[in-house]
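My structure is below; once you've seen it, I'll send some questions.
Only a single protein chain was left out; the remaining protein chains are all shown in position.
On to chain A.
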Amino acid sequence: ITALSCSVSFQQRIEIHKLRQGDNLILGFSIGGGIDQDPTQNPFSEDKTDKGIYVTRVTEGGPAEVAGLQIGDKIMQVNGWDRTMVTHDQARKRLTKRNEEVVRLLVTRQSLQKAVQQSMMS
């Protein structure tokens, strides 16, 4: 057993290229949560007081799935802007800016944390 004291960030960077559909640029996933929402109804969060933005659906074959975004991910940053304490609408706005073609997300996920923990244990 190797004891590792590492400050491993359980975060992942995902880069999504937006897809043009008609007049809109879509990313291909749905978000839920926000500081103005009810955190107890969030099925993905471990801590039911967590008011962060979570990914609730990922469309199949969309740019988000291609980029590796998974359902249940919590979005921490969008293009460098912190999205942990924002309202639902603010999060949506930051993601759907018309003049951006690429969004870079910093996400964290439970499975990721568990995987790291397991690797630490072994």
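Definition applied: a contact is a pair of C-beta atoms (placed from the backbone, for glycine too) under 8 Å apart; a residue touches a chain by one contact, two chains touch by 3 or more; residues count from 1.
One rule holds for everything that comes next: contacts and distances are computed from a predicted model.
J.: Which of the following is the UniProt-recorded protein name of the chain this complex doesn't show: "Auxin-responsive protein", "VANG1 protein", "Palmitoyltransferase" or "D-2-hydroxyglutarate dehydrogenase, mitochondrial"?
T.: Hidden chain identified via UniProt as "VANG1 protein".
J.: Would you indicate which residue among A:27, A:67, A:86 or A:107 is in contact with the undisplayed chain?
T.: With A:27, A:67, A:86 or A:107 as choices, the missing chain is touched by A:27.
J.: Which listed residue, A:37, A:70, A:84 or A:110, touches the chain dropped from view?
T.: Considering all chains, including the one not shown, the answer is A:37.
J.: What is the set of chain A residues that contact the non-displayed chain in the whole complex?
T.: 26-27, 29-33, 37-38, 41-42, 56-57, 59, 88, 92, 95-96
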